[in-house]
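The complex appears here without one of its protein chains, the remainder shown in place.
Up next is chain A:
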Amino acid sequence: MELTDIIVKFILIVIVFAISLVVAMYSTYAERKIAAFFQDRVGPNRAGPFGMLQPLADGAKMFLKEEIIPTRASGLLFIVGPSLAILTACIGSAVIPWGQKLTIGSTIIDLQVTDINVGILYIFGVVSLGVYGIMIGGWASNNKYSLLGAIRAASQNISYEISMGLSIIALLLVTGSLSLREIAEQQHSFWQGGLPWEGGWFTWNFFKQPLGFMIFIVCAFAETNRTPFDLPECETELVGGYHTEYSSMKLGFYLFAEYINMFVSSAVMATLYFGGYNFPFMDSLGLSANWIAIIGVIVLFAKIFAFIFFFMWIRWTIPRFRYDQLMNLGWKTLIPLAIANIVITGIVVTLLN
């Protein structure tokens, strides 16, 4: 690897990291503002114009609050928990392709931190590590309510990881690749090969795998612990949830990790099913490759924000599941559906070939 490559990668890593943090920060603002609009309220409007500085104020408050570690908590694990949560949330974005390749002079900049050929597996590995953050945090608190919340989180994540993995297998049957870059490239443009009666087809995987996408998005909600699957935290029966004993920035890390997770899973959904950085008519605009790449990045972010909005939209629509309903849905509905999806996809792929 040349020095320029290393520098470019380093800059890219910093940018991706900064973007995920800023997006997560302003997701908290967006969450409150969108919640307000859904409830015919105004929302935060004190700090700065339209309350735009609210996340900064919240962050300052988080940092300045007193840090409390319960006497009987296991000290090291108590700190490892939130650190692990935010760490796993942050490294997930490494394999997401943010855009096509940029060409500046003779250097080609790959808008992706690393293009490993098992990108999806990497994402799955990282996501399943995320539950350790919650589990360790709940365990280390030495509080039975926290522990209950953590156990609920663990069993929920395991249950939904299965159907998420199965829904991805059906996608892999269609794409034939585990590399996120390649999957994004396969969804080039929006429509391929002439008009419908001339054998044209949608390139976006959503149109090939609608059921798989439905399963995936439901599982994504469960994996990011968002409503209606936010059982790890519950004010009514668990006092607070896995983070009951946490205060100041350690709590902040947990909350922050949730928003980063939301951002990353939105990016993954946009890449896997909604064409990533591809957009309709991208070849017929007559722009240079670099411009297409830049517009692609913007388009990808538009898709990501649409998904984040959808996450918040759902939050103010559907009430929280009961625990047995959650398990019923996961094991008795989603897993059979995902398996059926694999079988159908397999048959169709075999017949088409």
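To be clear about the criterion, a residue touches a chain if its C-beta (ideal position, glycine included) is under 8 Å from a C-beta of that chain, and two chains touch if they have at least 3 such contacts; residues count from 1.
The rule we apply is simple: contacts and distances are computed from a predicted model.
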Which of "Branched-chain amino acid transport system permease protein", "Phosphoribosylformylglycinamidine synthase subunit PurS", "Hydrogenase maturation factor" or "NADH-quinone oxidoreductase subunit I" matches, in UniProt, the chain that is not displayed: "NADH-quinone oxidoreductase subunit I"
Contacting the left-out chain in the complete assembly, out of A:Val42, A:Ile158, A:Ala302 or A:Val343: A:Val42
Which of A:Tyr26, A:Phe202, A:Trp316 or A:Trp331 contacts the chain that the document leaves out: A:Trp316
Residues in chain A touching the chain absent from view: 34, 36-42, 45, 214, 313-314, 316-318
